[in-house]
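All protein chains but one are shown in place.
Now for subunit A:
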Amino acid sequence: MSTLEFLLHGFSVAFQWYNLLFAFFGVLIGTAVGVLPGIGPMNGVALLLPITASITGTLSPEQAAASGIILLAGIYYGAMYGGSTTSILLNTPGESSSVMTVIDGHQMAKQGRAGAALGISAIGSFVAGIISLLGLILLAKPLSAIAINFGPAEYFSLMILGLLAVSGLVGKSMTKALIMLVMGLLLGTIGIDAVSGAARFTYNIPILYSGISFLTIAVGLFAVGEVFKSILERDSNSGALAKIDKPYPTKQDLKDSALPITRSSFLGFLIGILPGAGATIASAFSYVMEKKLSKNPEKFGKGAIEGVAAPETANNAAAGGAMIPLLTLGIPGSGTTAILMGAFIMYNIQPGPLLFENHPSVVWGLIASMFVGNLMLLILNLPLVKIFAKMISTPVKYLLPLIIAFSIFGVYAVQVNSFDLLLLILCGLFGYFLSKNDFPLPPLVLALVLGPMLENNMMRALTLSNGNYAIFIQKPISAIFLLISVLWLVVPFLLKRRKNKGKNTSVEIGN
């Protein structure tokens, strides 16, 4: 059978009435899960995994597997849609992949353009979903072959580039951004080292052994920090929230976002294929790329719609890309796909090189249902945008307690201990202090997430090379990443110096 025939067969599976229902409930639950900070896609899928098994119990094994996995995958990409909501409205990134969305998304909300921001995320997510699905159908095998060639050295350099790129482009001062980056890396070393198993900076305090949670830090710095800011600086910005003009993106918004959405779809998809890199790096890279390509880079950070469209598109495209190593190799590239893989195994289906041959109706049913599910999400999300967008006009006296409740709930639901709640409040104070002094928060949060992976891959690369650091330059792909990283740091510095020099000379001539 050709690919097209397989796909048509897949649609016949996806259009079974109960599979349509499963897909719908999947994306509905996914949206709810994505909106809640804390309960990210990973927890959402993990929590519903056991329930799925009992719902699908009456179907034949192959059908049950298709339906169950359609439901769980729906939660996965549904949650990726919903992830932008709290970032935009409440300045709270619920997942590491929506950290970049906060920067411009919340600014837009403050300007009364929350609807436009939410709308463009939904549209971008939809486009990304469709493009990555097409990529999955057409290029799954060749791309997975390329992706596995990414070794430890390449991952290390890619992450270095990602971190430096973000640090170079957010906030006003690169020095401050780099300070935050290093701070994030340092926080990431707390806990049991993933390479050697050594306990670091734990001081025999058991709670520290599993490390500092990304969620607590991100919610604390961004959301609680924002609350402190609103309280402490109440007089300066009372009534600063603009009225909502239109609940949806304008024609101009769509025009501005068209190219960023297209570019980010491809970029996100390609990065998503790399096991381990995933949505976080994809969203960071796409934001950076759009800021670089933009004619008005100064708009970024002040509510540029491209700054929302790009990362939200990229993280969805990456979610689609991450399905490739899972389906073709049985290698989960992210925490969520790892749980999806668990779901396959639960239904006695071994994801791996033989999956497409042994279980075509499950795989193609899943792929077809993702088309259907993405369409459902778009239809589901656009009316929700209107409702959510109104939330931003909630009076501050109601909104602030709501954010606090939300943050505490989100963190406690995942961590279930009071230590993280104290840490949350502390991070809130710290976040207020940092943003008041123009220290950008995204580099810290991203470094905290990527730091352990960075270190892991560095150790592996050095083991392979017998401790020779040249391995990072000898591997061509890695060398290119590092070269760009160096240029990223050095070029703006040189340009600035030259500019200053130019000024000095002109002054001299003037004299």
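The rule we apply is simple: a residue touches a chain if its C-beta (ideal position, glycine included) is under 8 Å from a C-beta of that chain, and two chains touch if they have at least 3 such contacts; residues count from 1.
Everything below uses one rule, namely that contacts and distances are computed from a predicted model.
Undergrad: For the chain omitted from this view, which of "Tripartite tricarboxylate transporter substrate binding protein", "Acetate CoA/acetoacetate CoA-transferase beta subunit", "Sodium:solute symporter family protein" or "C-type cytochrome biogenesis protein CcsB" is its UniProt protein name?
TA: In UniProt, the chain excluded from the picture bears the name "Tripartite tricarboxylate transporter substrate binding protein".
Undergrad: Which is it among A:A46, A:A140 or A:V288 that touches the chain not included here?
TA: In the full complex, the listed residue that touches the missing chain is A:A46.
Undergrad: Check the options A:S210, A:Q474 or A:N500 and report the residue that touches the missing chain.
TA: A:S210
Undergrad: I'm checking contacts with the chain that's been left out. Which of A:L7, A:A32 or A:I425 qualifies?
TA: Checking each option in A:L7, A:A32 or A:I425, the one touching the absent chain turns out to be A:A32.
Undergrad: For subunit A, which residues reach the chain that was dropped from this view?
TA: That gives, for subunit A, the contact residues 32-33, 35-36, 38-39, 43-44, 46-51, 53-54, 147-152, 191-199, 204, 206-207, 209-211, 275-276, 325, 329-332, 335, 338-339, 341-342, 345-346, 350, 352-354, 387, 390-391, 394, 398, 402, 406, 409, 413-414, 416-417, 452, 456, 460, 463-464, 466.
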